[in-house]
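Every protein chain but one is kept in place in this view of the complex.
Lettered A and B in written order, each chain numbered from 1.
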Amino acid sequence: MIGSAHLAGVVGARLVAASGITIPHIDYTAILPELILLGGMLLLLAAAALSPRPLPTEAYATATVGLATASLVTSLVLWRDVTDRGPLTTVAHSIDVDGFALFFLVTISCILVVAPMLGAGYLRRERISGPEYYVLALISGSGAMFMASANDLVLVFLGLEILSIPLYVLAGLDHRREASGEAAMKYFVLGAFSSAIFVYGIALTYGATGSTNLAEIGAFLARNVVTSDGVLIGGLGLLLVGFAFKVAAVPFHMWTPDVYQGAPTPATGFMAAMAKAGGFAALLRVFVSTFPSLRSSWQPVVFVLAALTLLVGAVVAVVQSDVKRMLSYSSINHAGFVLLGLQAATARGVAGSLYYVFTYGLVVLGSFAVVSLVGGSGEDRHDLARFRGLGRRQPVIATAFAVLLLAQAGAPFTTGFFAKLYVVEAAAAAHSYLLAAIAMGSAAIAAFFYLRVVFLMFSDAGAAAPAGEGATARAVEAARPAGIEPAGAAGGSWVPEPSGAVATMVAPVTRSAAADARSVSSGVVALDVSGEPPVATSPWILAGLGICVAVTVVFGVWPQPLVEFAHQATLLF
Amino acid sequence: MGSLDSYLPILILFVLALAFAGLSIFASKLLAPKRPTSAKEAPYECGIVPTEGPPQRFPVRFYLIAMIFVIFDIEIIFLFPWAVVYNELGRFGLVEIVVFAAAVFFSFLYLLANGALDWGPVKRIRPVTAAAQRTTSSTVRRVGAGSGEAA
Partner (left out) sequence: MSVHASWYLTLAALLFTIGAVGLLVRRNVLVMFMCIELMLNAANLTFVTFARALNDIGGQVAVFFVLVVAAAEVVVGLGIIVAIFRRKVGATADDAHLLKG
């Protein structure tokens, strides 16, 4: 199984030494962002445990936003430090704080600033008290940060688990809803499966190269020409499968729609943003910077993954009638775009991927926040129909959602446009013309279902509503004497066939009225919706949503700083 | 093959244990008189004749305690290597392990505050809304009561 020829060559890095332990130097400032999150998380937990009265959810949210802001500021300070003096390496070379890591640290901190704002209102509405949502989010964020700065496969694995395990719990946070528990279980079983595959991949890679340290693996591969080593290729393949599960790349995406649909909606947004940030950080670092010499082996595989992910995500999303599920498939489609940058495996591609992950994180958080608002308490109404006429009822929220959806579709003057532009450009520059074409095709398909929601929200349902109500009322009136159940007319889709002589007389009236109702079906739905409780916003959610939209628009109109940041990050990689 | 010699005593002990267990069972089968009565064959429960079978589902609390045990038990794994090289690590090792223990302790505090370790009637700091249909008769299944079998 193991080629003894190259085994002999690599012994010596870390021999089993009987005497003396070199204590690793730990530069605590280099891992300060992670320490802030973890330390703050512990304090939050202790405060929750020791306070005599349960604290309001807003108190935890404030603390979490504060911690995330502190971590954001620290990351930016570290960024200045790193641009001045070069990357930091600490904890026996297992953590590498370079530009690449810091870009993700900033991204993750931003997600963590917004996520508690969007969660607070939801948790209050669903009467979920306690610090769990925030504590789990902080742990998960620190795990993603460790993944981004890990320079050792074991640490990548630890980061992956620190990222994932809280996400399993977050998916099942609302344990009174059965769907939430089911989502948690599905996520857990498939997540644990993918982790096991990932660990086995690390073990095989370790066996083939003699180290788990990415720098040492890179050095080994530079020294030795590995053309056909089954163990190494197998390990690499398993690593890729493990990552593909985490970032929901087709064909390892089966869990995504179910989990995203069942989980509490703010948790879904957080999950989508965070798992993709952490997963892609490690994926890009491991594959682009450590295994460039095996590019000919993994690039075709990533090509297939990316193509499938792009197409399946877009095509299946089109036929969804549940907005939450549609957004889950669209998140798969987005994963395909990020894979485009990986497939290119150039500095340009990586920079494009970084930019994409940053913009996608905030856009998806905001989108799911709107879905949670419109879904209403109890979280079981995510039908497309619920969004009809939202522009009239909730102009602010509808506008925000429209901006976020347009960003996802890649419309100009939003960050989504540049994100798609850069990765497609990178793919074309790397001569993956076919993949670039597939990406643009899938973007066109995806634009259809984003725009459908936007048109639904702003279709002039308001003007048609009274007429529609009248029509429905007429249909109901017409049906009643004949003893026909008017359930179908209210639904606007199905009218029961009347029977008997009297019914035959009434039938034309019913039919025409029903057709009338159908032709202005927007009005019928508006009638349907008016019975529902209104969308209850809270200042927290509005603030969070405001940040998401502001970032999307500001960096969409003026992308230079963010592009510069992503570009610099790949240079210090 | 020298290293195998050191395992010989263990092997002998293993064989002896098997032989003893087998012999005991065999001897009791051979020697003991068998005069079964219905009272003798009934399951023994502190001398009281059982009126119904034991509940098939245990209270969730048992599982909770078991899970908490597993988590705290496995944390010990990090203490062993630390204890082995304690002297060489010096102050650095002490500080690190204290930080580690503190992190574990905070989660322990959380457990305590949530009443995860309380036996007896449940008192929780935070109110928990339970489904109305959850009663002792609906959640604890008796043997023979249901036709379906728990997996």
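The rule we apply is simple: contacts are C-beta pairs under 8 Å (C-beta built on N, C-alpha and C of every residue); 3 or more make two chains touch, one makes a residue touch a chain.
Here the structure is a predicted model, which is why all the values come from computation and not from measurement.
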{"item": "Identified contact with the non-displayed chain, of A:67, A:91, A:128 or A:197", "value": "A:197"}
{"item": "Touch with the omitted chain, as defined above, among A:50, A:189 or A:571", "value": "A:189"}
{"item": "Listed residues A:253, A:276 or A:325, member touching the removed chain", "value": "A:325"}
{"item": "Contact set of chain A toward the excluded chain (per top definition)", "value": "1-2, 7, 10-11, 13-16, 154, 157-158, 161, 165, 168-169, 172, 175, 178-179, 181-186, 188-189, 192-193, 195-197, 199-200, 202-204, 206-207, 210-213, 257-259, 261-262, 320, 322, 325"}
{"item": "Residue ranges of chain B at the interface with the undisplayed chain", "value": "1, 3-4, 60, 63-64, 67-68, 70-71, 73-75, 77-78, 81, 131, 134, 139, 141, 146, 148-151"}
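One rule holds for everything that comes next: only the chains that are shown with their structure count from here on.
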{"item": "Approximate Å spacing (C-alpha centroids) for the pair chain A, chain B", "value": "39"}
{"item": "Chain B-touching residues of chain A, taken from the complex the two chains share", "value": "20-21, 23, 38, 42, 45-46, 48-50, 54, 127, 129-130, 176"}
{"item": "Residue numbers on chain B that touch chain A, as the complex places them", "value": "85, 88-90, 92-93, 102-103, 106-107, 109-110, 112-114, 125-126, 129, 131"}
